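Let me begin by presenting the structure, written as structure tokens, before commenting on it.
A single protein chain has been omitted from the complex, and every remaining protein chain is retained in its original position.
A and B are the chain letters, set down in written order, and residue numbers restart from 1 in every chain.
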Amino acid sequence: MLRQASQEFTIGTHGRGFYELTAQVTKWISQNRFQTGLLTLHIRHTSASLLIQENADPDVRRDLENFFERLVKDGDPLFLHTTEGQDDMPAHIRSALTAVNLSLPVAHGQLALGTWQGIYLWEHRRMPHSRKVAGHFVGE
Amino acid sequence: MLRQASQEFTIGTHGRGFYELTAQVTKWISQNRFQTGLLTLHIRHTSASLLIQENADPDVRRDLENFFERLVKDGDPLFLHTTEGQDDMPAHIRSALTAVNLSLPVAHGQLALGTWQGIYLWEHRRMPHSRKVAGHFVGE
Partner (left out) sequence: MLRQASQEFTIGTHGRGFYELTAQVTKWISQNRFQTGLLTLHIRHTSASLLIQENADPDVRRDLENFFERLVKDGDPLFLHTTEGQDDMPAHIRSALTAVNLSLPVAHGQLALGTWQGIYLWEHRRMPHSRKVAGHFVGE
């Protein structure tokens, strides 16, 4: 018999970079004894992303951040939307270039992540923020 | 008791830019009295995207468009696929760099969007098009 559940996750950020939320999500799954189904996460902001990436070598995340800083330059004179700071419009563009929601199958009580995959909130703003991620599960 | 529903949304476009479909989707949710569940949207084209972005300052969308026009240049001599026009291959690349489907939790009868989030169809072609977006809801 299928059922569903909703949850809101809160992640405090302190500047650009990656904040892993795999443990928070995994805990919610095990506490509710979800066995098989579909887990969805949606970030309720347009200046941060949700990313599935390698959780082993931290250089991968450093290189990702450096690549995106070079691709989408803070203070680019192209931008008209500058009142919220030089990192604001780049944050919107980085959000468009990556993902704001994720859909993950759950099987045998676990997320169908690969061995080296972690779920990250990618903060694109330099100031601290409190980020909200809406979670939904449908299954058994 | 879980149920599901399907819907096709049609959006007429007249050149590159953003066409908000939040109201169309919200109307479908309220008409069907969906309370809690998962809403999925999929655009049935490879030269337009679905994007969740800021719905306040229109300069954000103008900057997004300008950034993508500079990143993926119309008529780039790199491209072999040119028979459908100089903006066609850039449209496919912009589609690959962004999203073609979105997964949004519904809670308390409303999409779990943030305060500043709207759902947009991002048209990447210069000529007018009629775009089809497949919608699905599962929940209560």
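Quick note on the criterion: a residue touches a chain if its C-beta (ideal position, glycine included) is under 8 Å from a C-beta of that chain, and two chains touch if they have at least 3 such contacts.
Predicted, not measured: the structure shown is a model, and the values here were computed from it.
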The one of A:A48, A:L104 or A:A134 in touch with the missing chain is A:L104
Across the whole complex, the chain not displayed is touched by subunit A residues 2, 36-38, 51-54, 57, 59-60, 62-64, 66-67, 70-71, 97-99, 102-105, 107, 112-114, 116-117, 138-140
Residues of subunit B touching the missing chain are 2-4, 6, 38, 40, 42-46, 71-72, 76, 78-81, 89, 92-93, 95-97, 99-103, 132, 134-136, 138
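As a convention for this text, only the chains that are shown with their structure count from here on.
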Here subunit A maps onto subunit B under a C-alpha rotation whose angle in degrees, rounded to the nearest 5, is 120
Subunit A to subunit B, mean C-alpha position gap in Å, rounds to 20
